[in-house]
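Structure below; questions to follow.
The complex appears here without one of its protein chains, the remainder shown in place.
Up next is subunit A:
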C-alpha cells in the first residue's frame, strides 16, 4: 500500500515512516510542508495520506486545507489527519463531502502501533477512523432532552465505537458480545435517533454526524 506522509517534526516523521514500513507499507513520499504535500499528492497518487494539521510555512491548519483541496480534486482520496488536538469543527469539515476515506486522530494514537495501523488500513479502504475524543465530545454535549439522552449506557458504548468507524464484528470482539447482539444494539440506536439503518461503516458515521449537526 502506497503512503504519503506529511509531518514537519523530523522525529515524528521519521517514526511514522519506520512504523509504517515495519508494517509493510510503501512510503512514496515523506514531506515537511504544505506545498510539498500538495505536490506529493498530485504526483504520486498514493493509496492513503497521513497528514499533520499544522504545517509550515504558515503553521496554521495548512495540512488540513491541503488535504481538503486534494480531496476536491480527487474525491474520496483517503486521508488520515493527525493533530495535537481534535476539534469537532475540523471533523465536520473533513466528513462534509460524504465520500468517506477519512481519518482524524490525536497524535497520541500513534503510541499504539497496532491500532494506528489498523486505522490507516481502514481509511485507505474508504472507511473512517474518528478519534474517540471527537466522539465523546459529541456524546457529552446537550444530551439532556434530546434523543441521544435516551440511549442506555450500553447503547452509548456501542454508539461510540460505531462513530469511531468500527464494524459490528470489531465492536463485538471489543465488548465481548456476539455480533448479533451488536447488530441489535445498533438497530435500536438508529431507531431512537430516527436514522435509517445501514451496514456501511462510513455511512453510519456520516449519519451520526449529520444528526448532531442538525441539532
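The working rule: contacts are C-beta pairs under 8 Å (C-beta built on N, C-alpha and C of every residue); 3 or more make two chains touch, one makes a residue touch a chain; residues count from 1.
Here, contacts and distances are computed from a predicted model.
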{"item": "Undepicted complex member, UniProt protein name, chosen from \"Tripartite tricarboxylate transporter TctA family protein\", \"histidine kinase\", \"Na+/H+ antiporter subunit G\" or \"MBOAT family protein\"", "value": "\"histidine kinase\""}
{"item": "Identified contact with the non-displayed chain, of A:13, A:54, A:71 or A:185", "value": "A:54"}
{"item": "Option from A:84, A:115, A:152 or A:173 whose C-beta touches the chain left out", "value": "A:84"}
{"item": "Contact footprint on subunit A, counting only the chain that is left out", "value": "53-54, 59-61, 83-85, 87-89, 107-108, 111, 137, 140-142, 215"}
